[in-house]
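Note sheet for the following structure.
A single protein chain has been omitted; all remaining protein chains appear in their positions.
Presenting chain A:
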Amino acid sequence: MVRSVIIGILAVALIGTGVWGYREHQEKNAILINAENNYQRAFHELTYNIDLLHDELGASLAMNSKDRLSPSLAEVWRITSAAQNDLGQLPLALMPFSKTEEYLYKIGNFSYRNAIRDLDNDPLTEEEYDALKQLYEQSGEIQAELRKVQSMVLQDHLRWMDVEMTLASEDEPLNNAIVNGFQIIDEKVGGFAEVSFGAENAELATNDEQIAENLKGKSINEQEALQKAKAFLDLKNTDGATVTESGEGLAYQAYSLSIPDEKHGTDIVMDITKKGGHPVWMLNEREIDVQKISLNEAFENAKAFLERNNFENMQLVDSKQYDNIGVFHFAGLLDNVRVYSDSVVVEVALDQGDVIGYEGFAYLANHEEREQVKPKLSRKKAEEYLNPNLEVMEHHLAMINNQLEEEVLCHEFYGVINDDTFRIFINAENGAEERVEKLANAEPVYRNEE
C-alpha cells in the first residue's frame, strides 16, 4: 500500500518535471530562434544593400547628365550608411572585418562629398571618375563573395548563433563557414588597390597620429616628467608618484603619472608626452562636495590655471555647470580671431575651486605658429549671406576646420530665430556658409512618478 502510494507520487513528480523541462526547452528554443532571426535579417539586408550599392555605383558611371549624378551619389551614400548599420548588428565585433567596414565608410565619404558639391561649376575630374569606376568593380567583388556566403547560409541552414559560439569559444583557428567567408571578403578588401579618391579626401588620421606629428621639443625622462607635472599642477612635491610608459599602440610616446593628492587623499592622474613634455590630460579622482563657489569664480580659477601654465591668448568660448563641476572650453586667440582647433578644456570643482581636470588633445594636435590673417569680406558683407530671419546677437572672427578638413577664416555669428540660438560660420573669403549649428537648449528633467 505504502509502496504504491510512493510510486504514484514519484511517477507524478517525474511527469511534472518532464513537462516543466519540456516547457523550459521550448521557451529557450523560441528565444534562440528569435535571436537567430534578428541576425539573419541583418545579414540578408546587408547582402541586399551591397547589391544595391553595386547597381547604384554602376548607374552613376553610366550617367551623363550632371543633374542625375548628384542624387545618384547621394543614394550611394545612403546605402553605405544602411550597410554599415547592418554590419553593426552582426556578431562580428571580435572578428577582423574592419577593412570592409572602413571601405564602406570611404565609399560613403567619397559619394557624400561629391553629391553635395556643385557639379555644374565643378564637374568630376578624370581622376575621380576613375575612382568611381574602381569602386564599382570592387563593390562587385564584395557582392559576389557575399552572395556566395548567402547561398551557403540558405542551402546548408547555417546559423549565426553558431558563429557567435565559435567566436566566443577559445578554439583557434576559427572554423565556421560564415566566419571563413567573411574573412575571405576582408582579405580581399585589404588587397584592393588603394583607390585614389581625389585630393579632397582627407586621410583618416586619428587624433594621436596628429599629435605625434605636431609635437615639438626634446625628449624628457621620468624625473623631468615629474618636474613638469609638479609645475603644471602647482604641487609642493610629487612624493609617492608612479610613472609608467605608454605602449606601442599610442602614436606618440607618453608617461602616465599617478601622483598622490595629499590634501584630498586621492590620486591625480595625467599623461605627459615624452617629446617636449607637454601635459595631454589630467584628472583628479576626488569626490566633490556641494557647490560653494559660483561658476564665475571657477572661471577665474580656470583662467589663472591656464595663465600660470603659459597658455597665451586663450578665450573662453563655452562654460557649463554640471551640478558641482564647472567645465570651461577655451579657444586660442590670434589677434582677435578665435582659433577653434587650438582648444583646451578645464574642469573646476565648485566646492573648493581647484582645477580637477584638463585636456589639451586638440591643442597639441593643432597648435602651431600661425600667420595673422585678414578677412576679405567685411562683417557687413558677410552678414548679407545670412538668412534674413536671423537676428544677429554676437559676432567674432574665427578659424575653423570646415567639412573638407581645411582651416578657413570665418565670420562667426550668433543669432536667434524665434527662440532658438544658432551659430553660423560664414567664410570670410567667399561668403560660403561653412557651418550652421543649432545650439542646444537645456534639457528638461523628465520626472517619473516615484
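Heads up, the rule we're going with is that a residue touches a chain if its C-beta (ideal position, glycine included) is under 8 Å from a C-beta of that chain, and two chains touch if they have at least 3 such contacts; residues count from 1.
Please note the rule applied: contacts and distances are computed from a predicted model.
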One chain of this complex is missing from the view, so tell me which of "NADH-quinone oxidoreductase subunit J", "Spore cortex-lytic enzyme", "Sugar ABC transporter permease" or "Glycine betaine/proline transport system ATP-binding protein" is its UniProt name. "Spore cortex-lytic enzyme"
Among A:295, A:373, A:390 or A:436, which residue is in touch with the absent chain? A:295
Of the residues A:73, A:153, A:254 or A:355, which one touches the chain left out of the display? A:254
Just to verify: which one of A:134, A:214, A:246 or A:401 makes contact with the chain not shown? A:246
Residues of chain A touching the missing chain are 39, 81, 84-85, 88-96, 98, 101-102, 104-106, 109, 164, 167-170, 172, 204, 206-208, 244, 246-251, 254, 256, 267, 269, 271, 281, 283, 285, 291, 293-297, 299, 318-323, 325-327, 345, 347, 357, 359, 361-362, 393, 414, 416, 419, 421, 437, 439-447
